[in-house]
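I am attaching a structure below and will ask some questions about it afterwards.
Let's look at chain A:
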Amino acid sequence: MTITADRIESGELCRAVAALKEQGCRFVTITCVRADSAGAEMLYHFDRELSLSHLRLTVSGDEVPSICGIYAAAFLVENEIQDHFGLCFSGLIPDYRRTLYLQGEDSPPPFRGPSGPAGGQ
Partner candidate 1 sequence: MMQTAALALAVPCAAILLGGLLSGIDRRLTARLQSRQGPPLSQPFLDVIKLMAKERMVTNPWQAFSPVASLGAAAFALVFFALQGDLLVILFVHMVGGVFLVLGAMASPSPYSQTASQRELWQMLSCETLLFLIAGALYLTTGSFRLSELSALPEPLLYRLPLLFAAFFFALTVKMRKSPFDLAGCHHAHQELVRGVFTEYVGPYLGLLEIAHWLDIVLYLAICSLFWATSTPAMILLPLAAFLAVIMLDNVAARLTWRWMLGWGWGAAFVLSALNLSWLKG
Partner candidate 2 sequence: MAGTVIPFGPQHPVLPEPLHLNLKIEDEIVISATPAFGYVHRGLEKLADIRDFRQMIQVVERVCGICSMIHALTYCQGLEALMGVEPPPRARFLRVIWSELHRLHSHLLWLGLFADAMGFESLFMQLWKVRERIMDINEATAGNRVILSVNVIGGVRRDLDTGQTGWILSELAEVDKGIKAMGRTILHDYTVQKRTRGKGVLSGKQAMEFGCVGPMLRSCGVAQDMRLLGYAAYCELDFAPVVEQDGDCYARCRVRFAELGQSIDLIRQAIGKLPTGDISVPVKGRPEGEIVARAEQPRGECLYYIKANGGKFLDRLRIRTPTFANIPALTVMLPGIELADVPVVLLSIDPCISCTER
Partner candidate 3 sequence: MFMIPVVLKNLFSRCATRPYPQSPRQLFVGSRGQLVNDVEKCILCGTCARTCPSQCLTVRRKEGLWEYEPFACVFCGVCVEACPTGSLAQLSQWRPAVRERERVVLKVEVKSQESGVKSEK
């Protein structure tokens, strides 16, 4: 079973999110998932009258465009992803610079690296 999500490129993310806002969608959250290769996959969840719609974005580098300018509420979850995955959101306000939960540069981002029991220890 997989979630039906519209696949988008990072260039068109902001436009797609703004279009959803136009339709009156409530921003739910962003989920970041480790991809098999070095990159990560972002899922943007939106709710409209109890039904969810999703956007799927594959990130290859470290940089992701921030959607804070459209949904200000995204600042918290984007900062969290910066802490956990070591990604960098461009245009994020306020930017805690990986100190939302953790100590910043001291520790490597916990969700980086291979999954499974070996990666967890």
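A word on the picks: all candidates are chains of the complex that A comes from, given by their letters.
Criterion: contacts are C-beta pairs under 8 Å (C-beta built on N, C-alpha and C of every residue); 3 or more make two chains touch, one makes a residue touch a chain; residues count from 1.
Just so you know, these numbers come straight off a predicted model, no measurement behind them.
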Message: So chain A is shown by itself and the numbered options are 1, 2 or 3; which of them touches it within this complex?
response: 2
Task: Under the touch definition given earlier, write down the residues of chain A that touch candidate 2 in their complex.
output: 1-3, 21, 24, 26-29, 31-34, 43, 45, 47, 50, 52, 54, 71-73, 75-77, 84, 94, 99-102, 110-111, 115-117, 119-121
